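Below is one structure, written out as structure tokens; comments come after it.
A single protein chain has been omitted; all remaining protein chains appear in their positions.
After this line comes subunit A, so read on.
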Amino acid sequence: MKTVWMVLLYLCIFSLSIYLYSVQSNGPADELHQRLLPVDIKTVKAGMSKAELQEIVTEAKKNEDILSIAGMQHSQGGQTVYPNGIMIDMKPYNQILEVDLQAKTVTVQSGATWADIQEAINPHGLSLKVSQSQNIFTVGGSLSVNAHGLDIRNGGLSDTVSSMRFMNADGKILQLSPTENRELFAAVIGGYGLFGIILDVTLQLTDDELYEIETNSMSYSDYPSYFKQQVKDDPEAAMHLARISISPETFMEEMYTITYKSAQDQKQLADYQKLKTENLIAVPKFFLGLSRINDAGKNSFWETQKIYTEKIDGNLVSRNNAMRSDSEFMEYDNSRKTEILQEYFVPIGQFEEYIPALKAVLEAHPDFNLLNVTIRYVEQNDNAVLSYAKEDMFSLVLLINQGTDAESVEKTQEVVREMIDATLAHDGSYYLPYFGYPTKKQMEKAYPRTGEFFELKDRFDPDHRFMNLFYEEYRP
């Protein structure tokens, strides 16, 4: 009898500990999320209120200090840091200011994360129109990198911004929107924090909805027509993603797709509305770990992903839950290696020719450790000066494991530049928040308005109060 009590007590503490741990680890991480760019920072100042932020900016102006702006710091090209600068940590500036049920909008301070917003709007049966696939990022950060997500109907993130308030280098507060201060708005969206501080943002919302997951697998050559007919032209389809194989056996051939379609019976929505939290990261983390080691590991990672995907076919999920994807399993701690991301955009019509070209580059570099490729859809969008979606495109996100020593960095750089050349040759572009492997020429080709962007920077912030390593690297 005593044994039973002891075991029960132990199990209670055990589950309590796991629960508390999972709550705790959902919080933000403080350190920079890649270790390729060690930079000395003078201080980190946390902005808690508008007045404090204003003071930081005016103080910096007086002392001729340089400011950089940081949210979750998952960008990998030094967009949030500047040597000997003052980093403004926006994470504490994270209040949800207003949920307007009538107008279906939410106004938040820019340090709020997408998860914070979801928690505020989910009880009202509302949902974001567009958010990043992972919900750990801050709103200000996502706007500054002009992020996109899974949604295929509501355009880019910038399309869902009704307006925002913005503090420039003089500490002056301006109202920005697609109609007010348009030029600055287009520079700040995807502006990598070079123009000033995004204070609060009003985002458009839509109704939460119940989706049925539809999964499929196919060859890459069938994918564009599948996407067009079964996804884009199906009014029930709302969100979509796909993966292409990194397993040696089916490398860059086999794909599987996941589409979220409006469910027949919306009455069941209430049963699925509770926001899920990240559980059971050990399983995907384990397979991702295997995948890092060798080809057999990559095979089993891909096969497991496929089996899992087949299994979720027909599952029901609320829109809000579909927009909270797991990311914790990707956390990786190794002193000699790190994991980087790349993202390439290619017009839908070019996809079929592009994949073999990308495959050829990757096969020429067998040591290049590619772990995952996710494919999503981005609609043509020119809200931002630095817009990557020149037409309707597929985006490919590549997760890559690389060493941090000089030789490995150089090797990775070679492959990345070749991949970008292949992408540009297919009228594509690449995503800017990642490590500075691409050349200036590649940036100018991918972003024809690069020159204009840097001119705007000089015009709106002539003293260069706001700076980061991205600017230093890519200024023409």
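Assume a contact is a pair of C-beta atoms (placed from the backbone, for glycine too) under 8 Å apart; a residue touches a chain by one contact, two chains touch by 3 or more; residues count from 1.
The rule we apply is simple: contacts and distances are computed from a predicted model.
Look at the chain that isn't drawn here: its UniProt entry, checked against "MFS transporter", "Maltose/maltodextrin transport system permease protein", "siroheme decarboxylase" or "Molybdopterin synthase subunit MoaD", names it "MFS transporter". Within the whole complex, the absent chain has one touching residue among A:M6, A:A296 or A:I312, and that is A:M6. Looking at A:L20, A:L97, A:A270 or A:I312, the residue that reaches the missing chain in the full complex is A:L20. The chain omitted from view is touched by exactly one of A:G289, A:P356, A:P448 or A:P476, namely A:G289. Take subunit A: the residues that touch the chain left off the picture are 3, 6-7, 10, 13-14, 16-18, 20-21, 24-25, 281-282, 285-286, 289-290, 331, 333-334.
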